[in-house]
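Removed: one protein chain of the complex. Kept in place: all other protein chains.
Here is subunit A:
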Amino acid sequence: MKHAAMLERLSNLHRSRLQQYAARRSDSDAASPAFESVRSFLDHFSDSKRSIEAELARCRALASDPASAPNLKPELENVSASIADLDRLVAENSYFLPSYDVRSSLKAISELKEALDSANSELVPRKKFSFKNKASKKDQCILVKQIEEIKVVDAEKSNPVGVRDSPGFRNKENAVLVKCFRVSEEGEGDFSLSDLNSCEVYLKGRIRALFVHRLRNCRIFAGPVQGSILIEDVNDCLFMLASHQIRIHQARATDFYLRVRSRPIIEDSSGVRFAPYRLFYKGIDEDMKDSGLGEETGNWANVDDFKWLRAVQSPNWCLIPEEEHVGTTNASDREEQCDDE
């Protein structure tokens, strides 16, 4: 089987990596062992995690004793190196780990880093250090320096090149905004909604991509988006959207009525709720079909919260109870409308 062959190739690759890795390190016992199974990986992972935690606790104890204070910094650096090793271990073994284990391992590592960071800032207040790989100071890239130099030169003129705005509705308050896309023209383009306050927006027809940024107290009803929708920084809004992908960042107290082909995701959001898409205008069925969104996949309910990588339900989102659903919204009679156009 193709898949088996690929796995085999990867594991050979992995083995040869470990050998190279071991060879590069002078102290061979620090090299990461090869794992045959998820179980043995997880055992090893949790052992390492425990020992790092114990080391951190020991550092805190050291700090209370003035005599051993000078040792503190190297000790913390060791902890940092151990965390980096563990990090690498996960990356290197990731191809055979179930994605949930990878996620939880990465999460555990980020917690260790946070614990280390706070130990650093509490115990060694003056000097902050970062997770640099100090083995290769000499190898340090000349190029990095070049970049810095050039950056200094460029600093004054590094102002954004006058970039044009894409089509969209921007900076409006208390307005009803309507846009009808005709397949022949804008059907190929993207559209932006940004800095809107208390507006009602209707986008009829098909678009390629939709960007949404900084909306307050708005209601947005849109026809199918053939690519993706990116939403950032919205409060107290209602969205009715159909798209292949939806990414929601920094949303608060907002309801989403969605049809999505893949799993919608949220990040840095709270109080967001989800329900199925209910929009109507003349011709929407055809638009949906032409955009590959003719079928309900049920994915509107399969939300991934990137800030909550655990098996239990995220506290940041929920489904909208059916009795609270807004009815089907009919946008058939909406005519193009935009205050200043």
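What we mean here is this: a residue touches a chain if its C-beta (ideal position, glycine included) is under 8 Å from a C-beta of that chain, and two chains touch if they have at least 3 such contacts; residues count from 1.
Just so it is clear, contacts and distances are computed from a predicted model.
Asker: With one chain of the assembly withheld, which option in "DNA-directed RNA polymerase subunit", "Adenylyltransferase and sulfurtransferase uba4", "ADP-ribosylation factor-like protein 2" or "Ubiquitin-related modifier 1" matches that chain's UniProt protein name?
Answerer: Matching "DNA-directed RNA polymerase subunit", "Adenylyltransferase and sulfurtransferase uba4", "ADP-ribosylation factor-like protein 2" or "Ubiquitin-related modifier 1" to the record, the invisible chain is "ADP-ribosylation factor-like protein 2".
Asker: Touching the hidden chain in the complete assembly: which of A:Arg50, A:Arg182, A:Lys289 or A:Lys307 does that?
Answerer: Within the whole complex, the residue contacting the unshown chain is A:Lys307.
Asker: Looking at A:His44, A:Arg60, A:Lys73 or A:Arg103, which makes contact with the chain not pictured?
Answerer: A:Arg103
Asker: Applying the definition given at the start, please give the residues of subunit A touching the unseen chain.
Answerer: Within subunit A, the residues that touch the unshown chain are 6, 9-10, 13, 17, 20, 87-88, 90-91, 94-95, 99, 102-103, 106, 110, 131-133, 136, 138-144, 146-147, 150-151, 154, 160-161, 163-167, 186, 188-190, 192, 194, 208-209, 211, 213, 226-228, 230, 244-245, 247, 249, 261-263, 265, 267-268, 292, 304, 306-307, 309.
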